[in-house]
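A single protein chain has been omitted; all remaining protein chains appear in their positions.
Note that the chains take the letters A, B and C in the order they are written out, and that residue 1 is the start of every chain.
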Amino acid sequence: MPKIRAGIINVTGYIGAELARILCQHPQVELVTVTGRSAAGQKLGDVFPSFARTKYTIEAELDSETDIAFSAMPHKSSAEVILPLLKQGIKVVDASADFRLKNADEYPKWYGFTHPSPELLREAVFGLPELHGSEIASASLIANPGCYSTGAILALAPIVREGLIAPDIVVDSKSGVSGAGRTLGLTTHYSEVNENICAYSLGGHRHLPEMEQELKTLNPTFSPSITFVPHLVPMTRGILSTCYARLRDDKLLKDAKAEKRLSQIYQEFYKHAPFVQITTKPPHTKHVWGTNFCLIYPTVDLKTGRLIVISCLDNLVKGGAGQAVQNMNLMFNLPETTGLEALAIHP
Amino acid sequence: MPKIRAGIINVTGYIGAELARILCQHPQVELVTVTGRSAAGQKLGDVFPSFARTKYTIEAELDSETDIAFSAMPHKSSAEVILPLLKQGIKVVDASADFRLKNADEYPKWYGFTHPSPELLREAVFGLPELHGSEIASASLIANPGCYSTGAILALAPIVREGLIAPDIVVDSKSGVSGAGRTLGLTTHYSEVNENICAYSLGGHRHLPEMEQELKTLNPTFSPSITFVPHLVPMTRGILSTCYARLRDDKLLKDAKAEKRLSQIYQEFYKHAPFVQITTKPPHTKHVWGTNFCLIYPTVDLKTGRLIVISCLDNLVKGGAGQAVQNMNLMFNLPETTGLEALAIHP
Amino acid sequence: MPKIRAGIINVTGYIGAELARILCQHPQVELVTVTGRSAAGQKLGDVFPSFARTKYTIEAELDSETDIAFSAMPHKSSAEVILPLLKQGIKVVDASADFRLKNADEYPKWYGFTHPSPELLREAVFGLPELHGSEIASASLIANPGCYSTGAILALAPIVREGLIAPDIVVDSKSGVSGAGRTLGLTTHYSEVNENICAYSLGGHRHLPEMEQELKTLNPTFSPSITFVPHLVPMTRGILSTCYARLRDDKLLKDAKAEKRLSQIYQEFYKHAPFVQITTKPPHTKHVWGTNFCLIYPTVDLKTGRLIVISCLDNLVKGGAGQAVQNMNLMFNLPETTGLEALAIHP
Partner (left out) sequence: MPKIRAGIINVTGYIGAELARILCQHPQVELVTVTGRSAAGQKLGDVFPSFARTKYTIEAELDSETDIAFSAMPHKSSAEVILPLLKQGIKVVDASADFRLKNADEYPKWYGFTHPSPELLREAVFGLPELHGSEIASASLIANPGCYSTGAILALAPIVREGLIAPDIVVDSKSGVSGAGRTLGLTTHYSEVNENICAYSLGGHRHLPEMEQELKTLNPTFSPSITFVPHLVPMTRGILSTCYARLRDDKLLKDAKAEKRLSQIYQEFYKHAPFVQITTKPPHTKHVWGTNFCLIYPTVDLKTGRLIVISCLDNLVKGGAGQAVQNMNLMFNLPETTGLEALAIHP
């Protein structure tokens, strides 16, 4: 079988570089081009020394003989870059938010721009393989989910589909700093971030509409009312999301066996998902460092009857580049885990 | 005015050492004795080099001419050490949990021992000066609150007293590692903690009954149902607590002015509290590093009508040693802030 | 005694803010003005929330009724700002490098500009109180030393003055990230710095000529040949310098008593220096966190007869703002330690 010819648009951010790391080690892929406007002409290894032993030079434009392009452009610019590629018949996985929301009206509200091709929003598939595997397999345009969305949706999907919880949901997420990207700012300045934790985006984070959209899709009778508060934690990689919801009384008895039944529901829901693992203890972000896994720990606070579900993942892998490659695997009929099997590096 | 003669029992843990740091710089205190069983005979500066320029030697026993003793013993041992001191007329601030809970039945349940002197539980005052200032002033035994409890109670007190929220409360707390003390363990081993975040004590953390007790006391008609999940964050000091509750509709309209009214309620409640500051932006733990301040940011998630209150403090100061000294100041009719005015060291 | 009226020029960097922290808590100082061009009109507490409880507003210009001004301007700009102040009779402590080097020819070479007032270079005093205490007391212009220079010079001064070592010296320094200031850059971007160590400025760091100048001044027969390599360490504050030199055989026998004699030489040299402490174990930067102390550990590698001297300090305090205030104390005949006595906050 010939290798898939892949290109990365805007390799100079952290998601772009992580795509390069995974793709250039993927056994079924030939990474053909990596692009980056401001850095065009430089060696990839000069921008990111961990690539010093690879031969890539950053190009201005994608090679035309590309089977699949991964866009790591910022939102708005990404859609502009992607449209002509689709017309050329190149499959696209878009790491930006530009095709994640089905309702074009959400873009002015959350992202401050009018969507340039609302008709494509329907065609695009939300690239969460655990929920949309078969659609992904036949899609030409994948909207790769946000890092927070991935953790929160995977944590909540089984109980939302089963109708086990009331609509009031709190998602309290804690993210490492790489989620803020490689762009400089005081909020990512070492001396400000180190030895500090804070909440941000209290007025509404852009990953919230993705969570709402996907949970509603799972259970059309369910209208979630989600309060989502992200926090910035002094570490580079990892997102831990602690989700709280009330159990609907008739559905799951609040007794000592609740946790076991809950675990079975999750095990069943994810039985075909190679990258989701249901744990029996609270998971650590370090357990998934550098991997494409999402660990989920569902439990019940017996004293209050409240459900707590904790998920964790590596924001640049399962929350970004790894999931994009998982989507590619499905789009090209490869085993879902190809090129993504590495164990976490610990400690 | 003669200086207050103070002693620290068990100076060799982090709370003990922090008490020593604050007390030996307190203008109205003469730190007379620091004790520590295993380290008796050693210089304090040999155990903690930051005290190299002080003259303290760790003793086996407290000096009898002590006006006030601070116990930094572990729970259970603390009560045993304190009882004879009280009989000698020495005032005591107990940093352990041994006198925090009014109901003796809670001790077997949460701490695994039968309380040795339940009659003292009523006499002891829960040492949160913002709630119990006048009782503290006349007390001989202060139960210094837990670090998590301090942050959560201060965050919730105004709206609980005003009856603004429904009883369903989520407290999601994130703590630095020094809260786990100086005792060695894999969960405080650098290579395991660094670049990691996790939740713990999902089955019920010991600071929960303190939160429930104090919130009920503030509003006897209120029966809080609190889910409390602490998390361990890779930093040394600081606790950030993100508290979620539903507003009772009739009390605070969910409109654009809600946040302002909320802020006024908090400002009013804490108008005499020199160490509580109501902020207008999400606070950072780094803003209180090394200080006795507690920052509180109350806000409303207008989309869901849910209240979010974020508090932060330094777990070893306002969450421990600083609050103990604040209590001492009140007990000896000193200005509450004496010896505790230092600004945060930043960055 | 009336308080000293002090002003800070360019309070918005880390040295400026640290000066503000120390000065506004100094018992003999009234901090009158803090300036900052781009932030003029903002409250200091809005730029640095740790000052939220102070009343300072950032001004465009210094108050004319100032006794002493601290300049935290970048080099070159600092000299321009200082010259008119000196003419008005305002004493100045300059935290920049603009008056550190006695030889005007060094400025084009190391800093890329021609010095605007070479005649002032002779008048300015290099503000290392342990070496130049009496000159500082009568100076109107103090050149506050570089953070690396302070640690290296204090480590080497006693043995250079005594002529104990050969001229070949290696200074291997490790600094926290705050030394790079508040200006943004990839080298201070959290995700790049965290979990990383690297050397930099291999071609020659600007603090090297300060070290050479001061060591030559101590011993005019000594022509040091210093290799200085600074390293960036993933922590916010602290510099540790490990200095290596060969003992001159006739001066200090390479036997088991060498270390004791060495320690005595250091003790003697620094017997009047309240902020230098000679240790008997390798010091940790954490032992001086937030303080004005410099710890020095001199030892001999008996196997090779090589001297190793390790010093550590807090780069923003003894390596910057604290030393500036120590200089001010001397200039105004205050006890050297006034306002600088705080113990390290640990852990």
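A few notes on this one:
One rule holds in what follows: a residue touches a chain if its C-beta (ideal position, glycine included) is under 8 Å from a C-beta of that chain, and two chains touch if they have at least 3 such contacts.
Quick caveat, the model's predicted, so the values are computed rather than measured.
When the missing chain is restored to the complex, the residue among A:Arg53, A:Lys87 or A:Lys271 that touches it is A:Arg53. One of C:Ile310, C:Val325 or C:Ala342 touches the chain omitted from the figure, and that residue is C:Ile310. From the options B:Ala124, B:Ile169, B:Val193 or B:Met211, the residue with contact to the unseen chain in the full assembly is B:Val193. In the full complex, chain C makes contact with the omitted chain through residues 168, 170, 172, 174, 176, 191-192, 194-200, 202, 204, 225-227, 229, 231, 233-238, 240, 242, 244, 246, 282-286, 289, 299, 301, 303-304, 306, 308, 310, 312, 347. Mapped onto chain A, the interface with the missing chain covers residues 14, 17, 21, 24-25, 48-54, 178, 194-195, 236-237, 277, 279, 283-284, 286-291, 293, 341-347. Touch with the hidden chain on the side of chain B covers residues 14, 176-178, 182, 184-186, 188-191, 193-195, 234-236.
Everything below uses one rule, namely that only the chains that are shown with their structure count from here on.
For this pair, chain B with chain C, the centres built from the Cα atoms lie 37 Å apart. Residue positions of chain B touching 2 or more other chains: 194-195, 236-237, 283-284, 286, 289, 347.
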